[in-house]
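What follows is a set of notes on a single structure, which appears directly below.
Omission of a single protein chain aside, the complex is shown with its protein chains in their original locations.
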Amino acid sequence: MRRLVPVVLFAVLAAVPFLPLGQEANFVLLLVSRVMVFGLAALSLDLLLGVGGMVSFGHAAYLAIGAYAVAVLDANDITDVGVVLAVAMGAAGVFALATGAIALRTRGVNFIMITLAFAQMVFFAFGALSAYGGDDGYSLAARNTVLGWPLLKGRGYYWACLAVLVVAYLLCRMLAASRFGRALRAVKQNPARAAAMGFNPVALQLVAMVVGAMLCSVAGVLLANGAEFVSPAYGTWQRSGDLLIMVILGGAGSLHGAIFGSAFVLLLEEGLGRATEHWRLVFGPLLVLCVIFFRGGLAGIGGRRG
Amino acid sequence: MTLLIVQLLNGVQLGLLLFLIAAGLTLVFGVMDFINLAHGVQYMLGAYLGVAFFGMTGSFWLALVLAAGAAGAAGLVLEWLVFRHLYGRDHLDQVLATFGVIMALNEGVRVIWGAAPLEMPMPEVLSGSFQLMPGLRYPFYRVALIVAGLGVAGGLAWAVNRTRVGMLVRAGTSNAVMVSALGVDIERLFRGVFGVGAVLAGFAGVLAAPLVAVEPAMGDNLLILAFVVIVIGGVGAIRGAFVAAVLVGLVDTVGRTLVTDAVRVALGASGAARVGPAVASMLIYLVMAAVLAVRPAGLFPAARGA
Partner (left out) sequence: MLRHMLGAVALCAVGVGAQAQTVKIGVVTTLSGPAASLGQQLRDGFQLALDQSGGKLGGMAVELTVLDDELKPDVAVTKVRGLIESGKADVVVGPIFSNVLLAIFKPVTESGAVLISPNAGPSTYAGRACVKNFFVTSYQNDQPHSVSGQYAQDSGYKRVFLLAPNYQAGKDALAGFKSKFKGEVVGEEYVPLTQMDFQSEIAKIAAAKPDAVYAFMPGGIGIALVKQYRQAGLASVPFLSAFTVDESTLPAQGEAAVGFYSGANWAPNLDNAANKAFVAAFEAKYHYVPATYAAQSFDAALALDAAIGKAGGTADKAKLIAALETAAIASVRGSFKFGVNHYPVQDFYLTQVVKRADGKFQTEVRKKVFTADVDPYASQCKMN
């Protein structure tokens, strides 16, 4: 049964555009697109955190790197999504490789803080880019195109988000189930033993960081296209915190839980926000209750997780 | 030359203020292995309670005592409601739950005291100042802050190194299981340490209030700064937190100026205007990353057993 949960999740996401939502239809599509974009970012973080045991507090930096790839190319009149993705993923991968090699020397809370440090450097660096509006941000001239076709508009954007999310999810599942994924889990549980088994813990974790960073930069590209706007605010430490919350809430290591976490946070925020301006007064305690009563996150509800 | 000495003094004083905030955090983290993200909102709560008690009593000193006490009591209530469920749980659960506490308390003070910033005057006795250099006066209040910072540092060092409770705390830091096996009520020990941490946070909040804006979320960025301090210092080490706090204070005052000047020399005035401030903003993160890259456990890691 549990294997069906992700299938049902994606089926629901695919059905949303066909629901009779009346006046609110477009808004719901925007909101659910946002859930999918942040779901993708959270999923990529879960690869680090849930599978690899690396609590990165700087993952939003890759959202910003992806978004700024769109902006920089847009300023040079390059809008093809293939080029944009290559640049975004390349930049994110290189940055993850360089900073990860240093960060992986540390563990525990020190790893959390050193990843934060690198992300803050990215944040301040983008804020200093006067050519792209500095902190005020940069308004895109146009959305990215697919082989010259403006497909990332309206419902096309929704389907693009869904397609990317499904592909990314399958990729993560494959990676987690592969020999690489099993080795990574072994490192997470006991680095010394994994090393004794002949694995190179740092190399394995570094690969996971690079893959996670590249996937997250894709979310950044989607985010920039959805907003048609790019800003250093995409890479604040608060946003890195939001991503962590989504992953932990959804159930670290379950992969599809990260998408649940994104949906829970964003939809509840919208719903509670409509009811009261002081929605955080309700949302905060709700998080606390979730932690105390649902061990293993939303994906663990029903208690069938091993 | 005079300016440099004045700036060194300013750096040390800022460092001592940071130490006041970081001391409680590192204590709770070190002894209980508990990541308390809510430490920043406890600092905020101290400042707000200080303003409230000042409004009622008209005396800064009475407000200081009452607010620190009330902040400690609020901390114990939080401990009873939330945190005691999280001892021994995964760090991620602690992150999520204490994040929920941040949300609720930030919104809570806004509901009670409004969104507008509040004022806390300096105590009459310390409102005077002396001349530090021509045209610049140094308020007695800041001298008092230095004394308070040194006093807390000395008091904690004495309590941890010379008393029976301190011995248990040190033992608990290295091996909690062992301590409880010796028949010590570890829960009570934890509660006590947590109460002390909450009082320290509240105390720091009241002391900072006459210098800064008392407003919702005023503790969020400070929490990050406090984590930077304890991670550089080595988690759990009072001595490390002290040295790191002064280091960060100096970096933030003297270091920022030096870096801006160095960039100006290297790049000329026009380049420096863009790059200088960005590098200056990143500086403490650069320092943290550099420290952790060379010493992955921080400067003075507390000895920690299994």
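Chains here go by letter, A and B, matching the order in which they are written, and residues are numbered from 1 within each.
Note that in this section a contact is a pair of C-beta atoms (placed from the backbone, for glycine too) under 8 Å apart; a residue touches a chain by one contact, two chains touch by 3 or more.
A quick note: this is a predicted structure, and the numbers were derived from the prediction, not measured.
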Touched by the hidden chain, restricted to displayed chains: A, B
Contact residue for the chain not shown (choose from B:L211, B:A266 or B:A290): B:L211
Omitted-chain contact residue, chosen from B:G69, B:P139, B:G166 or B:G192: B:P139
Candidate in contact with the missing chain, chosen from B:L118, B:I230 or B:A245: B:L118
Contact with the hidden chain (one of B:L17, B:A38, B:L86 or B:A198): B:L17
Where the unshown chain meets chain A, residue by residue: 23-24, 26-27, 30-31, 34, 127, 130, 133-137, 139, 223, 226-229, 231, 233-234, 273-277, 280
For chain B, residues in touch with the removed chain: 2-3, 6-7, 10-11, 13-14, 17, 110, 114-119, 121-122, 129, 133-139, 141-142, 208, 210-218, 221-222, 252-254, 256-257, 273, 276-278, 280-281
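By our rule, only the chains that are shown with their structure count from here on.
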Between chain B and chain A, distance of the C-alpha-averaged centres to the nearest whole Å: 31
Residue ranges of chain A touching chain B (in the complex, touch as defined): 49, 55, 102, 105-110, 113-114, 116-118, 120-121, 124-125, 127-128, 130, 237-238, 241, 244-245, 248-249, 252, 278, 280-281, 283-288, 290-292, 295
Contact footprint of chain A on chain B as seen in their complex: 29, 35, 82, 85-86, 89, 91-93, 95-97, 99-108, 110-111, 220, 224, 227-228, 231, 235, 274-275, 277-278, 281-282, 285-286, 288-289, 292-293, 296-298
